[in-house]
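What follows is a structure written as structure tokens; I'll ask about it next.
One protein chain is absent from this view; the other protein chains keep their places.
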Amino acid sequence: MLEPEMDPTSQPVSTNGGPKVGVYVCHCGLNIAGKVDVQAVVGFASTLPNVTVARDYKFMCSDPGQDLIEQDLRAGLVNRVVVASCSPLMHEATFRRATAKGGTSPYHFQMASIREHVSWVTADGDDATQKANALVAAAVRRVALHEFLEPRQASVRPDVMVVGAGIAGIHAALTLADAGKHVYLVERETTIGGHMAKFDKTFPTLDCSACILTPKMSQVRSHPNITLWTYSDVVAVEGFTGDFKVRVRHRPRYVREDLCTGCLECIEQCIHKQGKFEDEWNEGLGKRKPIYIPFPQATPAVVVVDPETCIWFKTGKCPRTCIEACERDAFDFEQTETFDEVNVGAIILATGFKTFDAARIPAYGYGYYPNVYTSLEVERLLNAAGPTGGDAILRDGTKPKTVGIIHCVGSRDERNNAYCSKVCCMYSLKLAHLVKERTGADVYNFYIDMRTPGKGYEEFYDRIMKEGVHMVRGRVAEVTDQARSPQEEGRLVIRAEDTLMGSVRRIPVDMVVLAVGMEPQPDAQDVRRLFNISCGGEGFFTERHPKLAPVSTFTDGVFLAGACQGPKDIPDTVAQAGAAAAEALAMVDRGYVMLEANTAWIDEATCSGCKTCVGLCPFSAIAFDEERKKASVNEVVCKGCGICVGACPSGAAQQHLFTDAQIFAEIEGVLEHV
Amino acid sequence: MSEDASRPFEPRIVAFFCNWCTYTAADLAGISRMQYAPNVRVIRLMCSGRVDPQFVLSALREGADGVLIGGCHPGDCHYQEGNYNALRRFELLRLMLRGSGIEDERVRLEWISASEGDRVQKVCNEMTEQVRALGPLRLTTPRRVEAAPTAPAAPDERAPELVGQVTP
Partner (left out) sequence: MRYAYYPGCSVSGTGRAYEESLLAVLEALGAGLDELDDWNCCGATAFPSVDEDKAIALSARNLALAEGRAQGSEPVDLVTPCAGCFRALLTAHGSLEERGPVARQIDGALEAVGLRYDRRVRVRHAVDLLVNEIGIEAISEAVTRPLEGLKVACYYGCMLVRPNATFDDQYHPTSMDRLMQAIGAEPIDWSLKTRCCGGACYGADPFSGTMPQATLWLGHALLSEAKRRGADAVVTACPLCQFNLEAFQERMVREFGHPIEMTVGYITQLLGLALGLDERTLGIHRMLRWHLPEREPAAVGAPAAAEGGGHART
């Protein structure tokens, strides 16, 4: 929100002889005048000390109304303005602009709310007029003490950092880069793409996920305005809005990124003939070698050596056939962690989510029965680049004949997460379709409510039903291997109450798929502290306003995009990423931010060095000089809450526009006149 | 509203409302046309954490019969922690006020969120009634509003005690 600028063409108003206060009482049509005796208030105001002009007008916020103020200022009749009208939350900015246009500081202005706080809430007209008088008296006394403050700006660095390179980070980075901004895109994994790179197909169009994602990934790779740092994370953030200093750590791949062409020969030639170690990218379903690339289209297409499992790192005894296999001589086993420090004007957090750990619901048998999978594991099975080459098969290699998909695992659950994870119904329907297609199995979806609100979503649900997928409405009680009949022998049985049929059903299946919900990343609390933002009760990052400001945070300059702010699907994620990029762009393009006018300052002479204020600042805006034993406020970081001012024992800390003297004056004014 | 024989006593209450929650709630009460007692006069601050105990003492000395402080609910402060500071200072201030014989009902701290316009109405009405029942605040040192010193107050109401800084 822009603060008004001073009108450079006007003549500065003479202030010798002290303040000359102009009081303007608004009728606001009948809103005020219908209850408050406006003329009486004007008459009263003219008797107050320092008041040189007292007028009334039907609509002060209108152009003619504002002109009254400007003219009186220009004519030198007044140099302080009080408007008694509506709430400052409504028109303070309007009248500050008018005051500035009149040729003085916009802060030589005070408002008395005699509408929301008087005429609209007081039954008796006399009482209302009395109260209005009191509020006007307070404003008049106060404004006489207002300082000549100029609106201040701080400049904004031109570059932007995007943390997290899933689809949200990728889209935000591309949007900014296309607008000509330089973007640092930092990703913790060895490849960008996030969760979307793991999916097989996306709902409701059943687009191949990689097909729509990889073009964007390669655009990121080749964009001249994007500096892509993978296998990297942010370790420190300093500075403030518009000027963040970020320290990024790069982990060693032991392969030079600039030389590796992604031919993958080294993996082929590794001394391990086969993969032996848990493959994290494939959700532990496959095995990998110590040298690996998560999937063939990984970006950047550079291999990485895992020092925890590589024989060379563990024992020092390995022929290192990988080095021989590399035609580009790209290996460098001496690599260490490196760091970079960059200055950026804005930061977008797009750190994504993690899936709910299904082992927290033992009744569903995850981790106990081999053929109980999470949805993400099944995505890897279905993905052609996954551990089974796209076959949805059981652990023993056979195809399931019946599959059960359980919705709301870990979501809508008081014992785990109370919220709905928004995407699971849709992806469960999608998985039902894909599994059925690949295996010909009979598929059952067990749901509580079917939540399919997006474009084409309900139609998708319809389609899946028509394809013959069975829908059982009831929260699954348990998955068991207890057999009560011959059909159940050797299989898993899903027990659920079918609430539409009114009976408990036992459905024998070969494979169980758990639709796990979305949760914040496990280190969300650490990340949010790094960037000085907050998390909500469930652990997702908190937006500035749930309806009207979904991509900004209370820390100016830090924006949010994607699932780190709350569960959402890909369309919403991309939309939010675009919005975050736009808001970051607005800030960076404008080149400056307006600073809060009502910041605090500390009078050095009076400061006794007691340090009471230092720890109280929620924004760490107060620095303490140990040598001189004085505290000082960083006016750029200061948000103007006044906590330090209220606490300062010596009165050294004061707040612009809310100094002790001004408040005392207001108190006197409010009480001194009946 | 001074006390004289011809008019019944109307208490004067000074309120310090935080910009983000309570002041907004008061605006909402206005928009919703909720009627309440006119005795409460609001002073707008950015945060309840700005409230210096001296403001409360000054108000009482200048003629207020009661002081109301309004802030965001704990956990919702726009500046994260300001309202906790207000609470801590308020608790200490209350002890001090009690020591001076000033009744609890005269100085009140309320958490009112931006959507609770009805609470503004309720609290203002309630407090006005309570303070009215208590009568005017009598301090031994004459207060600015009273033209002549009133009758000597009860021994434990000693306005000169209201000196010094209150550390938060």
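Read from first to last, the chains carry the letters A and B; within each, the first residue is number 1.
To be clear about the criterion, a contact is a pair of C-beta atoms (placed from the backbone, for glycine too) under 8 Å apart; a residue touches a chain by one contact, two chains touch by 3 or more.
Since the model is a prediction, treat every value here as computed from it, not as a measurement.
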item: Chains shown that the absent chain touches, full complex; value: A
item: Residue of A:153, A:227, A:321 or A:480 in touch with the missing chain, whole complex considered; value: A:480
item: Option touching the unshown chain, where A:49, A:362 or A:440 are the choices; value: A:362
item: Footprint left on chain A by the chain that the document does not show; value: 362-363, 368, 480-484
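By our rule, only the chains that are shown with their structure count from here on.
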item: Chain A contact footprint on chain B (complex, rising order); value: 1-2, 12, 14, 19, 23-24, 26-27, 29-31, 33-36, 38, 41-47, 49-52, 54-55, 58-59, 62-64, 78-82, 85-86, 89, 121, 144-145, 165, 167-168
item: Touching residues on chain A, where the partner in the complex is chain B; value: 87-89, 113, 115-118, 120-124, 127-128, 130-131, 134-135, 138, 534, 554, 598, 612, 616, 618-619, 639-643, 645-647, 649-650, 655, 658, 660, 663-664, 666-668, 670-672, 674
